[in-house]
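Omission of a single protein chain aside, the complex is shown with its protein chains in their original locations.
Our next item is subunit A:
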């Protein structure tokens, strides 16, 4: 798999304070990676260094196949994008496109197309000063993708949006993810769960956990099974009878996936079918993993 970005020992040191401490990771082409961590864990500093805004104190950042200036292959959306309020959305997009090296007659139509993609097709001629927070966030995304970057860096891309707006933007990002590599920070873990090939957990500037979601899940509690019953009594009887770690929770019994396979569970259930209405898999939620990994002192 082609690597778009390789980061090694990335460190940012301020006076007496290390905001980012020796991060090493890589991003494969057309993958989405979520940068997760509590406030002050170094997510924004990391993204700022990757975007070329901040110079790292040590370590290396290597972009592949980006030509002379890697910034031409990067799209960046800060958490709170700030625009010139006196500009219209189309004027801003044309400026962004021009500064990213785009030229020619097609620029205007590309800008209009991109504004349409983010749902601002009708707002192109309006001044940005009159935009709502959600519209600014969409424009922020539009300016980040106008030049079709190989790598999209997004700092909390949906945190300022309402649930409907968040859903729309997540759908857009999923569509973009098919042709672009995405690295985004978030504290909305449901979103990370939905669009992630790789997780990077940061705490105190250090990378404390990384890997594909499935591997991280397996490492931190993995998956399990949930058996539903017609009543609480049947559930409790079943929980007492199973030879594996299990706990009854109302009319459901939760069984750890580490101790039993689905085949074994189904065999046991066929031998003790009383009151069973449903058997399914459960996965440990990312929020639980977050609390486990990041919440550790």
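By our rule, a contact is a pair of C-beta atoms (placed from the backbone, for glycine too) under 8 Å apart; a residue touches a chain by one contact, two chains touch by 3 or more; residues count from 1.
Just so it is clear, contacts and distances are computed from a predicted model.
A single chain of the complex does not appear, and UniProt lists its protein name as "ABC transporter permease", one of "Response regulator", "NADH-quinone oxidoreductase subunit J", "ABC transporter permease" or "von Willebrand factor type A domain protein". Touching the missing chain, out of A:29, A:91 or A:288, is residue A:91.
Checked against the full complex, the candidates A:100, A:114, A:137 or A:198 give a single residue touching the omitted chain, namely A:100. Touching the missing chain, out of A:83, A:184, A:201 or A:225, is residue A:83. Touching residues on subunit A toward the chain that is not drawn are 44, 48, 51-55, 69, 71-72, 74, 76, 78-84, 86-87, 91, 95-96, 98-101, 103, 140, 143, 155.
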